[in-house]
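Note that one protein chain of the assembly has been removed; the remaining protein chains are unaltered in position.
Which chain is which? They are A, B and C, in the order written, and residues in each are numbered from 1.
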Amino acid sequence: MEARAHQFEDAEQQQDAATLGMWVFLTTEVLFFGALLLGYSVYRRAFPSTFGEASRHLDIVLGTVNTAVLLCSSLTMAFGVYQAQQGNNRALVRYLLLTMFLGSLFLGIKFYEYYEKYSEGLLPGSAFVWHGSDTAHASIFFLFYFILTGMHALHMIVGVCLLLVLAIRGRLGRFSASYYTPLEMGGLYWHFVDIVWVFLFPLLYLVDRSS
Amino acid sequence: MSTEQPTWFTREHYLNASFGWRSWLLTTDHKRVALLYLMTITVFFFLGGAFATMIRLELLTPAGDLFQAETYNKLFSMHGIIMVFFFLIPSIPAVLGNFLVPMMIGARDLAFPKLNLLSWYLFVAGGVFVLWSIVAGGVDTGWTFYTPYSSMFSNTNVVLAILGIFIAGFSSILTGLNFIVTIHKMRAPGMTWFRLPLFIWAHYATAVIMVLGTPVIAITLALVALERVWGVGIFDPALGGDPLLFQHLFWFYSHPAVYIMILPGMGVVSELVTTHARKRIFGYSFVAFSSIAIAVISFLVWGHHMFVSGQSQFANLMFSLLSFLVAIPSAVKVFNWTATLYRGSISFSAPMLYAMGFIGLFTMGGLTGLFLAAIAVDIHVHDTYFVVAHFHYIMVGGTIMAYLGGIHNWWPKLTGRMYPETWARVAAVIVFAGFNLTFFPQFILGYLGMPRRYHAYAEEFQVLNVMSTAGASILALGYLLPFVYLIWSLKYGPEAGTNPWEAKGLEWQTLSPPPTENFEEMPEVSEAAYNYGSPSPSI
Amino acid sequence: MEQGFQLFPRQASTFATHVDRLYLFLTGISAFFSVLIFGVIIVFAIRYRRRPGHEAIQVEDAFSLEILWTAVPAFLTLGIFVWSSSLFLYQSIPPKGARDISVVGQRWMWKIQHSNGRREINELHVPSGQAVKLTLTSQDVIHSFYVPAFRMKQDAIPGQYRTLWFEATTPGEYHLFCAEYCGTNHSRMTGRIVVMSDVDYQSWLGGGMEHTPVETGKQLFTQFDCASCHESGERRRCPTLGGLYGTQVELESGQKVLFDESYVRESVLDPNAKVAKGFPAVMPSFRGQVSEEQMLDLIAYIKSLAPQQQRELVEGANR
Partner (left out) sequence: MRIYVLVWVLLLLLLGITVSAAYIPLGKLNPVLAVGIAATKAALIAAYFMHLRSTARLIWIVATAGVVWLAIMFTLTAGDYFMRGYLPKPTVWQQR
């Protein structure tokens, strides 16, 4: 897609189309996660104390650290796109690698959390172990925890792969101050995934810490 | 101009620009993708039709004697799943929309041709899973997949079918995304929003629903599959879940999905009416904005599917009121189409017959929707044949009539050939008659109280059921006819020429069939749509 | 039961005439507009048919017409909304003193219990001229209790209670259908509604020698060993249940919930989801041990421990 594709009149039209397309895609993602969040909210409202109790089983330190890591990765990504606009290919690749590192760190911590939950028997299903009272709804909490963060992690993995491709292409000098659309798209995607987490973190980890 | 016109064979166009299966399966030309879709959904249409035929045969007699109960349940489930997700939703957008949207706005292609091809592959992949689920023994949940039946009780191939719908959903999202970007960014110079054909407005509205609604059904059905496979409770009350939550999420998409099916049909009819009456559309901006209004309101009304589910009474009242709102833009459209005919030069060509049938049948379908929005009446007719009749008036009397009318109208553009007009008129009349005989008795059946999805029924319902089955066989004939003569016309139909209907619209200004990049010279637009002459102020 | 060809369903409840009146009005409107649209199309199609010497004449848009045909449907639908909604409110609120009957849907039958304990399957005997309130639930999947002659229908949702009421008018036998698809024999989940005169109903009711739901519930209360805690007066561990039904229970979280059928049900199955304030979460779950019918009996028993006034409170709020 580096040269102007045949269906477009000029490069500006092409970039406009790509940007619009990306945002439309992101709105579908909003609804995708939104439907899950709706389900989560309905149960959270119906069973507040169980959800609070289950939520306190999540590791708040790891969760907070992970949020910070992700916010940092958004910053480095924004820097990367900025360097691309300046046509600064070397700096661009450096920031992309840094972003990928932070993204992988997030995933690493996340998977460690998964492992912990799994060994505590908190993976819903036949092996679910709950020492509290209301097992059924605690299981629903963890179900939503795993689905929501799992879908998010899946998006992160896709994002890291995307950044890898972009970094390679950047290294090969495919981008310039006049052509950096793919980076902008990659950036939009990355920030969006960050936004999703910004909502997941308080909804899952901070449900009922005060009691 | 030379006296010797180049013919179908001597001129290069999108159909003979390249040959071989690779040139089709790897094409990024929106017109070829449209034809790929056309062939695929035709297969699904006749498959779904075959299921319908078997359903109607079973219902000839009150006793469930032709098929076993379980088989019958699979028949109506597969009929619904295939017709809704694999025929109606892609029908007009993915075939006519794909073909016409770039041409009507004066573009060389859609904004993302590769995504467009990908969406076809996703559609086929989804279709393969659904076919697999059929071959493996079918699904018996109904197309609505209500929990906890679908998630815990049915022992049929629910997961396969859900997987198929899930994948096909992404095809729908990509089509919608492509349309939105194309309509915003690819219009020819001078093609302002209010010069767009109404077909484009309708497809824009459709695309909005596809993009905003489809992800919800995808994730919801995925949750059902998860509940089945993993045995965890999300919607199953035995495991602490809430089955009504499923219904909310399901209908959040599946009610707007009805408008994914009908809005493109409305766009087609706006084109057919103007073309074959040689008239400007009456009330352009009202027809255009009513499409957008329908798209938005469609997301506010889903709860009318849940009036007897025991959702809160407040929700019942709220959704009832909002549901009535949809009647307004729909009525505006009907009145404007009818007014467009006034003082026209009305031809009785097959597309026009279909269009007139559409307006009338859609009116009936829409009006019977009022019964369902009125809670007190809906409590009685919910889940009866009244509902079945109502949505078939919209889906079959509406969407399929528009689809057939559109296929006939643009057949010369798609293929460069004319279809046989007499046969086409005969088929249109047969479809109209057969349709009414099939579905009108079902309104009466429904009010009498015959529940839907019944394999065996009480004896007093038989007469009306026999009428319905008789109508269905006429309808089947009406559908087979075009299939035969359209294929026949590919070889024997006379060459159509650029603009056989003398219609306005950019697609008629390029050759038939069009060249690969649609136009030999990129068009510029300087006039409104449907400029069949200037209005005389005296009237 | 009904025989032969029909075009209109029989009317056998107080709703039927009301619903039919609205239905006929809507049919009239639909017929009027359908004929109007088809008629105008046909007239135009003939008058302005394409023929030599006849050209289309373009017409200016008419804003006033657009307003007219936006406003007419708007007012018409608003009117229908008001009419149907007021009728719906009537249908959805059972009158005081309605006869209680409980219904449990289970694939593929309807299990019914009358207030004196008499049980029947796929048949429901009701007196004419008296309001009857059904409490519906389901043992497995969603069913829907549908009596066309009463113009009444309500889904039976597993794990939740829904009510539906009617007043039968004409003695006779009527169809009972399951209207929500529930699996293989969905179309055989049908039955009879037998409407009898009050006298006949009373003698029919007395025909069985069963325990009332309250009595059965009391037995179950002992059988499941509920009584050892909830009646022993060990007030530290759990509340005694007398008089609680219909009150607002304060939870540990400070939240308040209504002590109604659903709360009882939830407390039996997931005892510690909503523990009353001041009590430890020690009750074991009875999930999988109590059938839906037993649950209804238990509820009837617990309900009977509360004064009448409180019970009615629930009926008002629990709609």
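Operating definition for what follows: a residue touches a chain if its C-beta (ideal position, glycine included) is under 8 Å from a C-beta of that chain, and two chains touch if they have at least 3 such contacts.
Note that the coordinates shown come from a computational prediction; the quantities given were computed from them, not determined experimentally.
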{"item": "Residue touching the undisplayed chain, where the options are B:Phe299, B:Phe324, B:Tyr354 or B:Tyr419", "value": "B:Phe299"}
{"item": "Touching the absent chain when the full complex is considered, from C:Gly28, C:Gly79 or C:Pro95", "value": "C:Pro95"}
{"item": "Contact with the hidden chain (one of B:Ile173, B:Leu212, B:Leu372 or B:Val431)", "value": "B:Leu212"}
{"item": "Touch with the omitted chain, as defined above, among A:Val42, A:Ile109 or A:Leu162", "value": "A:Val42"}
{"item": "Interface residues of chain B (partner: the chain not displayed)", "value": "184, 208, 212, 216, 244, 248, 252, 299-300, 302-303, 306, 311-315, 318-319"}
{"item": "Missing-chain contacts mapped onto chain A", "value": "16, 19-20, 23-24, 26-27, 30-31, 34-35, 38, 41-42, 45-46, 60, 64, 67-68, 71-72, 74-75, 77-79, 82, 187-188, 191-192, 194-195, 198-199, 201-203, 206-211"}
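The criterion applied here is as follows: only the chains that are shown with their structure count from here on.
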{"item": "Number of hops, chain A to chain C, where each hop joins two touching chains", "value": "1"}
{"item": "Chain closest to the middle [Cα centroid of all protein chains]", "value": "B"}
{"item": "Chain A-chain C separation of Cα centroids, rounded to whole Å", "value": "44"}
{"item": "Where chain B and chain C are represented by their mean Cα positions, the distance between them in whole Å", "value": "35"}
{"item": "Chain C: positions in contact with at least two other chains", "value": "270"}
{"item": "Multi-chain contact sites of chain B, meaning residues that touch two or more partners", "value": "240, 242"}
{"item": "Touch list for chain A against partner chain B, complex", "value": "5-8, 13, 16-17, 20-21, 24-25, 27-29, 31-32, 34-36, 38-39, 42-43, 46, 124-126, 134, 136-137, 139-140, 143, 147"}
{"item": "Partner chain C, residues of chain B touching it in the complex", "value": "64, 69-70, 73, 140-142, 144, 146, 148-149, 152-154, 237-238, 240, 242-244, 277-280, 282-284, 286, 308-310, 313, 316-317, 320-321, 324-325, 327-328, 331-332, 334-336, 338-339, 341-348, 356, 359-360, 363-364, 367-368, 370-371, 373-377, 379-380, 382-384, 444, 447-449, 451-460, 463, 532-537, 539"}
{"item": "Chain C contact footprint on chain A (complex, rising order)", "value": "47-50, 52, 132-137, 211"}
